[in-house]
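Below is one structure, written out as structure tokens; comments come after it.
Of the protein chains in this complex, one is absent; all others appear in place.
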Amino acid sequence: MMKKIEAIIRPEALEPLKEALIAAHVDGITISQVLGCGKQHGWTEHHRGSDVIMNTIPKIKVTLVVTEKRLEEIIGIIIEISRTGEVGDGKIFVTDISDCIRIRTGERGEKAI
Amino acid sequence: MMKKIEAIIRPEALEPLKEALIAAHVDGITISQVLGCGKQHGWTEHHRGSDVIMNTIPKIKVTLVVTEKRLEEIIGIIIEISRTGEVGDGKIFVTDISDCIRIRTGERGEKAI
Amino acid sequence: MMKKIEAIIRPEALEPLKEALIAAHVDGITISQVLGCGKQHGWTEHHRGSDVIMNTIPKIKVTLVVTEKRLEEIIGIIIEISRTGEVGDGKIFVTDISDCIRIRTGERGEKAI
Amino acid sequence: MSINYGDCAFMLLCTALVFLMTPALAFFYGGMVRRKNSLNTMLSCFFICGLAAIMWVAFGYSLSFGKDHAGIIGGLDHIFLNGLGYEINSAYASTIPELLFAAYQMMFAIITPALICGALAERMRFSVLVAFIALWSLFVYYPLAHMVWGDGGFIKALGAVDFAGGNVVHISSGISGLVACIMLGKRRGFGLMSYKPHNIPFVFLGAALLWFGWFGFNAGSALGANELAIHAFMTTNTSAAAALLSWMLIEKIKYGKPTLMGAATGAVIGLVAITPGAGFVPLWASAIIGVLVSPICFFFISKVKAKFAYDDALDAFGCHGIGGVWGGIATGLFAQKSINPAAKWDGLFFGDARLFLAQLASIAITVAISAILTFAIVFVLKKLTTIRVSQTAESQGLDISEHSESAYPAFTGLD
Amino acid sequence: MSINYGDCAFMLLCTALVFLMTPALAFFYGGMVRRKNSLNTMLSCFFICGLAAIMWVAFGYSLSFGKDHAGIIGGLDHIFLNGLGYEINSAYASTIPELLFAAYQMMFAIITPALICGALAERMRFSVLVAFIALWSLFVYYPLAHMVWGDGGFIKALGAVDFAGGNVVHISSGISGLVACIMLGKRRGFGLMSYKPHNIPFVFLGAALLWFGWFGFNAGSALGANELAIHAFMTTNTSAAAALLSWMLIEKIKYGKPTLMGAATGAVIGLVAITPGAGFVPLWASAIIGVLVSPICFFFISKVKAKFAYDDALDAFGCHGIGGVWGGIATGLFAQKSINPAAKWDGLFFGDARLFLAQLASIAITVAISAILTFAIVFVLKKLTTIRVSQTAESQGLDISEHSESAYPAFTGLD
Partner (left out) sequence: MSINYGDCAFMLLCTALVFLMTPALAFFYGGMVRRKNSLNTMLSCFFICGLAAIMWVAFGYSLSFGKDHAGIIGGLDHIFLNGLGYEINSAYASTIPELLFAAYQMMFAIITPALICGALAERMRFSVLVAFIALWSLFVYYPLAHMVWGDGGFIKALGAVDFAGGNVVHISSGISGLVACIMLGKRRGFGLMSYKPHNIPFVFLGAALLWFGWFGFNAGSALGANELAIHAFMTTNTSAAAALLSWMLIEKIKYGKPTLMGAATGAVIGLVAITPGAGFVPLWASAIIGVLVSPICFFFISKVKAKFAYDDALDAFGCHGIGGVWGGIATGLFAQKSINPAAKWDGLFFGDARLFLAQLASIAITVAISAILTFAIVFVLKKLTTIRVSQTAESQGLDISEHSESAYPAFTGLD
């Protein structure tokens, strides 16, 4: 079984996370920019003397597809690196993947990851 | 069971939808920018006197992970707010989520949503 | 059954792929920008005389939801168009979709795709 | 009294510099709005480079600087710049042809209404804005320019002074912006959500080019490359520099951190504040004017605006209105007739109250005229048509609703 | 005949202003292309600031303004600006040193070939473009500049006038752009897909700085801070303003909504159209010239281009070629020798056909020379090498294929 891990993290956690995941020899990572709205409701910015609330906050979504065996290990790494203990640390969602294809070779399934 | 709702909507529906979802006390929302291509094939712009067809259209993707109980309620809200009745209103895709982790606390499953 | 196809491809493959998919009468496409990190580790740029390595590479994610019947056909098209045979061609991930709703009409299931 | 070609060279280039200020303002404002309204905001300034220029040539100059009628308005003697040749009109400038004076003044007639757009951003129908700017130029700007600067103008006759346009440019546009924005109503979500700027480097670009152009605005108001121009150049730069620093200081004290947006705002209001006095106050006074304008405007923008809840979107009133009023008062405090004999009296600081009172009077008159006439214009427009875009259009953004255009169509690179 | 230092001050600064127009054009063009081609488009203009300047100093000035040969080309007497000192050459300018005249003219020799790049955008190999620009400067620009402006030039001898470069700058570059873009072929997907601009604020920035710089271009062509310069300043601004408004009006009528891109385009073609006549036509005529240039160019850009399906990517021909032709004709209609005695006759509108015919002749000659020589240059280049990038390179974008560079690498903020 293959699993897709989608982690919504703080932007500043991206660099260290990338390093840690590469060190753990994951097969690939896909990163995208999102705006999030969760328990954390934004920091306060000051524009010309008016306090304004950012109601959505820039977050990073990191997506990795891994084999089931490695799932917990990778989740552990993400939590370790991304946790600050403060509201806004983000969430991880796990989904089943029914197939995976490497375009270059046409390989399918786990060996394509 | 947890469900992931992915709604592809018109950019102008985002603000009211956000308000409605917050009012409905959803736990979190993740928003991203996408380009879409569906039944609606672009509006016509005029650049210096030439009609041009925009073949992909900026859309917003709103992602929410919810418990199965709340699924229909949230889908209802999205449809209500985003429907104009005209081509281009968008689509909602629902997927099963096999796990959810709150990074801050390490909680898992439904209580982490 | 409905399937979600997520293909991570090279940016330059987008235009021809779009054309091919439209020709194949797919029902809709959603495109987003991602950064990827896989087997291909970046091209070399030159800024003012220093070689620098780009460690993440801009990629395009193309998402299509299709009926199971059409799955292999579409995957075939994607592979055909996007393959160059060189590292960096990208991957395709397939997930099950449990429901699909057309916002405009409220239709559900396969006929909403 | 003959033409001095050094002065012509200077004034031609100052005219070009002042021209540049309107596009600069378009960037200053355009960077500050949300992306979906950025082109609308820029075009709101830029179309005035067309409209106000043509109106000026057609009749604006004549109404402003033509033959006086009752101290209030000029005549129709110079319609289509008729009769303006290369002769000197010593009532206005004694070393350059009147045509050059008219060109220079034209640039002021362009930028002034453009300033108002800052108060109206992100919600006004574009075609109504066009009508508003045309009417405002006709009924507010030309009369005011005549009263303050025109030969026979009655505010000038009070003895009040306005070197480069504190009243005519800044107070008039700021007050008009305030009145018009109240009548126009608040933007959707005002008070609930934040309106984020989409491009702060553009705000900075605008501020930088404004500063650059302002040398033409203020030093050029000496109407020659003379000692007064040099003086005005220095007071202008000093006030801007002082206001930039004092705004940063306020932010540092209040929030712990200064910002680029704040520094840009500070610089611009420093320039606003020194405008009426640039050629009248001593150099040390310009530093004081600049240092104080930041807290004054900061107070209005952050406290007064919040309290009275008017939606002066980009602070046209908070920056230009208030900054201009402070500048006019400060001129009454610190002007010295030894610096510029165009002032009849010294300022209050030097023990003479006459100039100070004249300044107050001229400010009050400017405020009154601007407020009343703007009210009347917007009132009529509201009777005739809808002046706001629809709710849907507002949430979609005015770039799409008013222009079917978006600012960065291929920026994603997905093509 | 002695040096006037007021004129020197003016001309030095006008030279700097005209310099600025080439980077301005880089933004005007660069904002209009898709993101993947933006740096290529900007560099296509900017490298000319290097190449054309060095060529001008080395031999360009000499070939353009050196000793006449058969009315067609200058000599090699001023190679490396040899012999150009601080003396006045009264054939060209009677109050400034010839070296300053050469510097001023250099900026024209830079911007003119840069204009052509607009027609060739998004598909030409960069190294071939470099060669093309070098050859074009040598075989088209220098001869044309000599024929129209050089002492002894034969077009000048026809009695045709060209104040600031309608023929030399705009018609030549526009026609050459048309010929070259046809020979180069259409972009991938021409007619099927839309090429979206990536940054409209940059287009506007370019237009604004072009307008600003154009004061140096047109008023500076009086070669002194004199009455003629003031006149040209006013006609320039009036034509730009009128064209801006009339373009917006066309859009309003045709599509219901004016755009910023349209306003910017209108302003630029208004400036193009007044260029040949700025110092010859009366002020009212400049308004007419501006009002009419927009519909004329709009017709070519939207109808003729679509009909004949040539891919003039950024409308170098549609704007500069057509605008320049109209400007040249309009000069023949409205010029008055009382405004500038350099015109031997009044325009057709005042009842004398001679200037009008001379203008038509000079335009026809310019068109013919530009078209034939550009054809020859591109023909030879095509024989020698591939002039287009590959299909793959085109879809990848020229920033990557030609420069291994991308415009906003860290813009996502994901680093």
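Per-chain numbering from 1; labels A, B, C, D and E assigned in written order.
Operating definition for what follows: a residue touches a chain if its C-beta (ideal position, glycine included) is under 8 Å from a C-beta of that chain, and two chains touch if they have at least 3 such contacts.
Note that the structure is predicted; figures quoted are calculated from it, not measured.
Asker: Among D:Phe154, D:Phe190 or D:Tyr255, choose the residue that contacts the chain missing from this document, as touch is defined above.
Answerer: D:Tyr255
Asker: Please pick, from D:Gly216, D:Gly279, D:Gly327 or D:Gly347, the residue that touches the omitted chain in the full complex.
Answerer: Of all options in D:Gly216, D:Gly279, D:Gly327 or D:Gly347, contact with the hidden chain holds for D:Gly216.
Asker: Kindly note down the residues of chain B that lie in touch with the hidden chain.
Answerer: 11, 14-15, 31, 33, 58, 60
Asker: Would you write out the residues of chain D that touch the absent chain, in ascending order?
Answerer: Contact residues on chain D toward the absent chain are 4-7, 9-10, 13, 17, 33-36, 193, 195-201, 204-205, 208-209, 211-212, 215-216, 219, 224-227, 229-231, 233-234, 237-238, 240-242, 244-245, 248, 252, 255, 257-261, 263-264, 266-267, 283-284, 287, 397.
Asker: Residue by residue, what part of chain A touches the chain that was omitted?
Answerer: 11-12, 15-16, 33, 35, 43-46, 54, 56
One rule holds for everything that comes next: only the chains that are shown with their structure count from here on.
Asker: Is it true that over half of the residue numbers where chain D touches chain E are used by both copies, so same, or is it different?
Answerer: different
Asker: Centre to centre, by mean C-alpha position, how many angstrom separate chain C and chain E?
Answerer: Distance between chain centres, rounded to whole Å: 44 Å.
Asker: Just the number, please: Cα centre separation of chain B and chain C in whole Å.
Answerer: Inter-chain centre distance comes to 19 Å.
Asker: I need the residues of chain C touching at least two other chains; which ones are they?
Answerer: Counting only residues that touch two or more other chains, chain C contributes 11, 15, 31-33, 35, 56, 95-96.
Asker: For chain D, write out the residues touching at least two other chains, lowest number first.
Answerer: Each of 404-405, 409, 412-415 in chain D touches at least two other chains.
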